[in-house]
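A single protein chain has been removed from this complex, and every other one stays in its place.
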Amino acid sequence: MNNLLRGNTGDWEIVIGIEVHAQIISNSKLFSGSSTSFGADHNTQVSFVDAGMPGMLPVINSVCVEQAIKTGLGLNAKINNFSIFDRKNYFYPDLPQGYQISQFEQPIVGNGMITIDLDDGESKNIGIERLHLEQDAGKSLHDQHPSYSFVDLNRSGVALMEIVSMPDMRSPEEAQAYVKKLRNIMKYLQTCDGNMEEGSLRADINVSVRKPGDDLGTRCEIKNVNSIKFIGQAIDYEAKRQINLIEKGDLIEQQTRLFDPKKGQTRSMRSKEDSHDYRYFPDPDLLPLTFTNEFVDEIKKTLPELPDIRKKRFIDDYDLSSYDSNILVSEKETADYFEAAAENSNPKLVCNWVIGELFSVLNKINKTIEDCPIKAEDLGELINLIDNETITGRIAKDVFEIMLNTGESPVSIVDANNMKQVNDLNEIESVIDKIIEKNPDQVNALSEKPNLIGWFVGQVMKETQGKANPKTVNEILGKKLLKKG
Amino acid sequence: MSVDKDNVVKIAKLSKISFKDDEIEKFQEDLNQIIDWVDQLSEVNTETVSPTFSSFDNDKGMKKREDIINDGNYREDITVNAPNSEEGFFLVPKVID
Partner (left out) sequence: MKKLTELCLYDAREGLLNKDFTSKELVLDHIAVMESSRSLNAFITETPEIAIKSAENSDSRLNKGTNRDLEGIPIGVKDMFCTKGVLTTASSKMLSNFIPPYESTVTNNLWNEGAILLGKLNNDEFAMGSSNETSFYGPVINPWKGNNNEQNLVPGGSSGGSSASVAANISLGALGTDTGGSIRQPASFTGTVGLKPTYGRCSRWGIIAFASSLDQAGPITRNVRDNAILLKNMCSHDPKDTTSSSKKIPNFEESIGNSVKGLKVGIPNEFFQEGMSNEIIDIWDKGKEWLKKSGAEIIDISLPNTKYALPCYYIIAPAEASSNLARYDGVRFGHSVNSSDINEMYRATRSEGFGDEVKRRIMIGTYVLSSGYYDAYYLKAQKVRSLITEDYNKVFNSVDVILTPSTPNSAFGLNEKSDDPLSMYLNDIFTVPVNLAGLPAISVPAGLDSNGLPLGLQLIGKPFEEETIYSFAKVIEDSANFKNIENQWWVQ
């Protein structure tokens, strides 16, 4: 795949590395006992520890450690049995302690790798440099008052995993696929809910450009991009901006930028007055984080099936295509839905219905598969009705429509509306005979236009309200009309 | 002088402390005296020594909390000492990124 961007001076290659901040799924915060739930009244989910009050001390949440290890295992990464919590020192209103507890030189997870799946069916490995644990900051609201910002510390101290990729991506699409895959893996692991709207997953994107084969260019970091779509737009804009600058003869200044979704542009952050010097040092309130190999092995045993393995199983067990399997597993909920529907049904048909009918309907009514009005078991039942020739495919679409609106089971819909397929040869034959009798002109024209046979099928279906077994209709029509020609 | 004036200004900036010019000189003097004195550590051979992370020695490793919610929900106590607060928020001069 050619990812190069065309400039005035030739082709350019984009080099992308991503730091994802993923909020860990846990009841309480990384170093305190206050709640992490989203949307609570401001400054209520705040303990004295989270507010950085004098004399307060951090105590680490064991589940957050396990979640980080779990995620590390899901990224095929090295788990470090000895890691250190450091303080990252800087002043900011939403950082109550005046430092963030993070991990600097010795993170809990080291090198790893994930495989991303691209739209053309290709896949590519993206290296993971590290994963470390850290505290989230609070939130400043700027629109409450003309001269003050309002600080809410509910998020202060919530556990984050910062996952740093290698600079292995070369296009906006790869970057998007990477974040999607990462999010999907964490959703499978239930270590992060991946909700970008609520800020549970944010991406800082490092972008630089170079002529193919050259050394790495100067990079700019685009902070806190919070949707997959924006990731694509931000990289696209930023790469072109850099190319323009270089081609004009300017130098790229290493800086932190923000993406403005309304303008579709990145802009330099109002530069912080200090040169960054975070003065990292081991947090003296905490000890090194240590655990045994056995502890990691125990966690390994609890890992669920991850998307890559699941995809392979879909191909092997359900005989699905690689392309279809990929679509199904790319959202855990879709794959779960599919498997629930296919459990007592024809997997290939289920797959077609999920990817076709279901996706387009959900798209139309703007719902996700999680709040799909049709239960997976019911969809499986509907497909069984088609498969065992209880209803026709055409009727199935009507049943599906009713299911969507009423939530009733397909069997009761079919019964109540008398929608069963007509398989009786005599009954179909007599309908056909009547139609032939009434339409001598069409019968005669058949020898000239054999395609007219379709018109006869339509007439039969109309007469039987779509319930006639289409195979039988075709057979009888063929026998009665085509042999005359 | 191992710490020059620019350095003192930079450190003051990082520390969010401002000094008047004559104060800067005094601090620079003190700082240099102290830094020159602590410099004697450089004569110790520490090539094979690992740093101390804590003088607290726990053979069971770092103590951990269970993941339960047992704190928070006392906004009044959190904001009662705040010099400037409104409706349960802390107020700070407007910050724009």
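Points worth noting:
To keep things simple, chains are lettered A and B as they appear, and every chain counts its residues starting from 1.
Throughout what follows, a residue touches a chain if its C-beta (ideal position, glycine included) is under 8 Å from a C-beta of that chain, and two chains touch if they have at least 3 such contacts.
None of the values given here were measured: they were computed from a predicted structure.
Only one of the listed residues, A:Gln67, A:Gln97 or A:Gln421, touches the absent chain: A:Gln97. Interface note: of A:Arg87, A:Lys187 or A:Arg202, the residue touching the hidden chain in the full complex is A:Arg87. Interface residues of chain A facing the missing partner chain: 48, 51-60, 87, 89, 91, 93, 96-99, 147, 151, 273, 277, 279-281, 284-287.
Seen from chain B, the chain kept out of the figure touches residues 3, 7-8, 10-12, 14-19, 27, 30-31, 33-35, 37-42, 44, 46, 49-58, 62-63, 65, 74, 77-84, 90, 92-95.
Rule of thumb we're sticking to: only the chains that are shown with their structure count from here on.
Separating the CA-averaged centres of chain A and chain B is a span of 40 Å. Those residues of chain B lying in contact with chain A across their complex are 10, 13-14, 16, 51, 53-54, 56, 58, 61-73, 75, 77-79, 84, 86, 88-97. Residues 26-28, 32-35, 41-51, 59-65, 84, 91-93, 140-142, 144-153, 258, 269-270, 273-275, 277, 279, 282, 284, 286-291 of chain A are the ones that touch chain B when the two sit in their complex.
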